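Have a look at the structure that comes next, please.
A single protein chain has been omitted from the complex, and every remaining protein chain is retained in its original position.
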Amino acid sequence: MLGVCYYPEHWPEEWWADDARRMREVGITFVRIAEFAWSRIEPEPGRFDWAWLDRAIDTLGAAGLKVVMCTPTATPPKWLVDRHPDILPVNEYGGTRGFGSRRHTSFSSSTWLRESARITEEVARRYGAHDAVAGWQTDNEFGCHDTVLSYGREDVAAFRTWLRHRYQTPEALNQAWGNVFWSMEVNGFDEIIAPVGAVTETNPAARLDYWRFASDQVAAYNRMQVEVIRKHSPGRFVTHNFMGFFQEFDHWPLGEDLDIASWDSYPLGTLEKIACDDDERARWARTSHPDLAPFNHDLYRAVGRGRWWVMEQQPGPVNWAAWNPVPKPGMVRLWSWEALAHGAEVVSYFRWRQCPFAQEQMHAGLNRPDRKLSPGGLEATQVGQELAKLGALPASTRAPVALVFDYETSWITRIQPQGRDFRYTDLAFRWYEAIRRLGLDVDMVRPGASLAGYKAVVVPSLAHVSDAALQAFAATDAIILFGPRTGSKTRDLSIPDELPPGALQELLPLKVIQVASLRPNLTEPVEGPGLSGSIRRWREWLETDLPVQASFADGAPALVGDGNRFYLAGWPDPALLRGIMADLLGSVGLPVAELPEAVRLRRRGNLTFAFNYGEIDWAAPEKDAGRYLLGGPLVPPQGVACWRAE
Amino acid sequence: MLGVCYYPEHWPEEWWADDARRMREVGITFVRIAEFAWSRIEPEPGRFDWAWLDRAIDTLGAAGLKVVMCTPTATPPKWLVDRHPDILPVNEYGGTRGFGSRRHTSFSSSTWLRESARITEEVARRYGAHDAVAGWQTDNEFGCHDTVLSYGREDVAAFRTWLRHRYQTPEALNQAWGNVFWSMEVNGFDEIIAPVGAVTETNPAARLDYWRFASDQVAAYNRMQVEVIRKHSPGRFVTHNFMGFFQEFDHWPLGEDLDIASWDSYPLGTLEKIACDDDERARWARTSHPDLAPFNHDLYRAVGRGRWWVMEQQPGPVNWAAWNPVPKPGMVRLWSWEALAHGAEVVSYFRWRQCPFAQEQMHAGLNRPDRKLSPGGLEATQVGQELAKLGALPASTRAPVALVFDYETSWITRIQPQGRDFRYTDLAFRWYEAIRRLGLDVDMVRPGASLAGYKAVVVPSLAHVSDAALQAFAATDAIILFGPRTGSKTRDLSIPDELPPGALQELLPLKVIQVASLRPNLTEPVEGPGLSGSIRRWREWLETDLPVQASFADGAPALVGDGNRFYLAGWPDPALLRGIMADLLGSVGLPVAELPEAVRLRRRGNLTFAFNYGEIDWAAPEKDAGRYLLGGPLVPPQGVACWRAE
Partner (left out) sequence: MLGVCYYPEHWPEEWWADDARRMREVGITFVRIAEFAWSRIEPEPGRFDWAWLDRAIDTLGAAGLKVVMCTPTATPPKWLVDRHPDILPVNEYGGTRGFGSRRHTSFSSSTWLRESARITEEVARRYGAHDAVAGWQTDNEFGCHDTVLSYGREDVAAFRTWLRHRYQTPEALNQAWGNVFWSMEVNGFDEIIAPVGAVTETNPAARLDYWRFASDQVAAYNRMQVEVIRKHSPGRFVTHNFMGFFQEFDHWPLGEDLDIASWDSYPLGTLEKIACDDDERARWARTSHPDLAPFNHDLYRAVGRGRWWVMEQQPGPVNWAAWNPVPKPGMVRLWSWEALAHGAEVVSYFRWRQCPFAQEQMHAGLNRPDRKLSPGGLEATQVGQELAKLGALPASTRAPVALVFDYETSWITRIQPQGRDFRYTDLAFRWYEAIRRLGLDVDMVRPGASLAGYKAVVVPSLAHVSDAALQAFAATDAIILFGPRTGSKTRDLSIPDELPPGALQELLPLKVIQVASLRPNLTEPVEGPGLSGSIRRWREWLETDLPVQASFADGAPALVGDGNRFYLAGWPDPALLRGIMADLLGSVGLPVAELPEAVRLRRRGNLTFAFNYGEIDWAAPEKDAGRYLLGGPLVPPQGVACWRAE
């Protein structure tokens, strides 16, 4: 199904009914509203103006549209900030981050928590039982603009409380953090400060705990809103719209408090979130990289425990990247179908009409400012028609390959990269890319979750292997490939006594005795039977008796493992990585078949989808030449095909 | 005529008379003094020491030199700052910008305005009627070191007053700025803050108004000084020395308050102000780009309504660029003649003698610290002799081509670049370069000013087309070429209801329905009859029935227009741009003739000047082989020729 983000407060009321009618013509079912409307809902302290919003919802409902209502907490109005400047976040230099845009609040401000609960209660009470309201979105893009971490007085106070709870005594904290180093020991929790503003690097264990604390604050804040909403709005779903490639807080626990996960998919704008060279950036400038949105689709499907939406789908050029190209004709349709192929229940476009004023005026919508459908709007209409023709899509099925994705590993490697370009996002993304280039579907899995039912599991890196994660690895008979730095840290961000990979040595008897980070112009060739390529960015030296599958030029082992557990001692280049993946995944009987770099496949139930991001036609393999529901066996550039398995 | 900047307070008094005598030997008429001398004029609050300055002026006057007296407000002394710290400017992070260099003042500080009026009055009263004083310079390089924008308490208070005057009601302001977006609405003007310090981007309309407000403050400050001076110094001219490529405030209104515009020409030091690749930077390192100073000459001729000086002419290497090369032999003479060719009344060198101490000790002068003429001083002497030989130069005449230059477009595209390298300065400069490469002279014109008398008008970009501008475009029968983003904004920095180019659609019926900014490694080829090249950085998609002169590879129109009005839907590369210019300017009978990249021509009255910035001789075309006043038909590297039209 399709949806759209709509801002009735931005348009003359006399346009609303026509807008609603035209939404239906495009094939839209859901309309998200009101996430930035606080100043119109409560123009002055305690004075609420519901009338306009009542009419807006009624108008949408009357047209047969379903409303996704939001809490307006991403943009508290000026009068609230003026009355309560203590809600403002503080940056790491001690400066207050002020009013004038979005998210000018700290998750640890007691005033802000009280005000958030109040406005959530007001909105939920007003519309919780409204017929047209089908569900809710909490807030908007938690953490956007680097707002997870704040360093004000109340933030530190909350951190101290969190630490008291975790460690009980200062001695335990000093021990866990290794505070004896550099005389950093504290005699009480009140001596704790935020791990910023020091002369040089602060304790990485302290920084990790600050990140964990901040992540917990986000989850608690969201849970508070969810609980208020559920009280007043029975039977409606609650979601939150996450951001792509966003790892500032742990999404897994947040997902548990939601009915549905959703994310905001801007394939062109977020291309800069992964490290690409200039050629790649130019090649994918108008289509995005073929794995960029899918990586997040698969992640949020997991975060939502199977239920997920794209809440904001890029409909044309945006305004916020360094350069903002126009998507190639066909891409808005392609992106929409790709989300659906990955299991999205709804693809909701941002936004109905381009807003001619304020910060996002250069952001396209389904409609132009002059109320005509934009190129993207025309493509969305086509998707709506195609969806109507196809009818209900089958349920998503389990993928054959699991990729273990971990937020703490992202934090740990950012706190302590050891080499400037060791970026977990890139590593996980390139492993994902390698599997999908082989034509296979991927499920993202939370560390510690069951791995039952998978034929293969890949772990690009998992800095700390928890007991639960270890147990899940031990329990599966899938083939597993572990990447560099897995098991390299204890829970407290120390090196394990037994050396990395720590507890994982139970399953994989090896020790990492030395590591090197490598400048961009350094590579270490690797060779093995049927394998050739090199290691970049990161290399490890292993002490092990495990069979060696591939070696470095100096004879040291690069890939080791027995029948079904393998460890890769470095950051592979694409050729080496694809070779390893093809070997391992092929060895367990998965149908690996290398696709062109611009083509991807994805199954949803008994349907197979093909997507062509490139510049030349792609011919689907003969055996798939079954019943085509979309397109045909020759998939043109920016084309989509869908066929039903025989 | 020639001038020089002199600092008697830097030298032993016994040197002054000799300096004055030697200035005359160089051919100097005007001497600018005292713009940084406040601490010597008023060493303690209220205690004035005029004696030394009286003697200095008398000494200069006795030698037959004319003095350009300055107000010393660019450097208030320490005692003033200590008594009145409220005069200090505040940066966007809330930090005070302190004493220790220059321009440590806010244009909105009431104390500062009072103190400025006081010292201006004192100096003007003392010297306003002095025989040797021929004119005045207000302050020095307004806005230098990013001092137009300040964000302190008084700045914000003045901004609120300015907004009250402009909008009358908060509702009108909310409407104009689109504050409903992100709940940014205010309930009163006292809720307004400076548009900085927010979590992410602030409202672009608010930022534009802050820039307009700050620009108005500069103009009011200058006007205050001008009025005080005029009261005490009848019959003397008043000027201000502007900076090259400086767009932080609108120069057009300031120019109206002055008798003469002047600017400080540092061709090598400001080479970095335009985007060049490394090759260009190396090629022009010791000569500067041949259009760099001329672009500003033509601009300040317009700002001064025909009357203008170079107040500070680079005399050798400077100290303040990232790298400071020595000009090639001949360049100081060439730059001097080029200014004169563009109509300068006076070329005044900065400075008489290199100062061996403090911040600018590595800045060359006409004399070395050991009181001998520097290489630049020798060249200036040659210019002096040549000027004496030539006698009075004819008045400047109107150029055939007008380039509409707009400060607000610079602000708007910096506030909202949409693509990282969309820089108005570069765009305007490259359009100017293209015309001058074709051998033609250019006049700069303020938007809205009459375009009568021009054969061709080019508008590299004009973000907001005011009623006056529209009227001027409608009134001329010149051929006009409009560049990208023209008409793309309303006065309030919104997208026009009818889509860009807004009101200009009356003259050019087209709509811009989509825009893309392009990474540096992306180009879009363009072809048309006799035209070939590509679009970079910025592309637009047009909806129009106008005749298409050139198209993109996907068939979309790139250059459209009827007989005399054309619109270019992107940022052209040099080849495309020159092709278009040659076509259009040639079509109205202008004598286009492509010059070598290092040669330029310029007419002043019936004189034609040729300048050779390159490394090989240039032969002037036969038909110009008339009476040579300078040089001859073969212009050597760094050479100048001047001939009188037959």
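Observations on the model:
First chain written, first letter: the chains are A and B, and each begins at residue 1.
Methods note: a contact is a pair of C-beta atoms (placed from the backbone, for glycine too) under 8 Å apart; a residue touches a chain by one contact, two chains touch by 3 or more.
All of these numbers come straight from a predicted model, not from anything done at the bench.
Only one of B:101, B:397, B:471 or B:606 touches the chain withheld from this view, namely B:101.
Interface note for the absent chain: among A:168, A:397 or A:418, the touching residue is A:418.
Set against the missing chain, the residues A:180, A:474, A:616 or A:645 yield one that touches it, A:180.
Although one chain is not drawn, the whole complex shows that of A:216, A:492 or A:597 it is A:492 that touches it. The set of chain A residues touching the chain not shown comprises 93-94, 177-187, 191, 193, 195-206, 416, 418-420, 492-499, 511, 513-519, 521-522, 539, 541. Contact between chain B and the absent chain runs through residues 9-10, 36-40, 43-44, 72, 75-79, 82, 89, 95-104, 144-145, 147, 278-279, 281-282, 285, 316-317, 319, 322-326, 354-362, 364, 368-370, 374-375.
Rule of thumb we're sticking to: only the chains that are shown with their structure count from here on.
Each chain gets a centre from the mean of its Cα atoms; for chain A and chain B, those two points are 48 Å apart.
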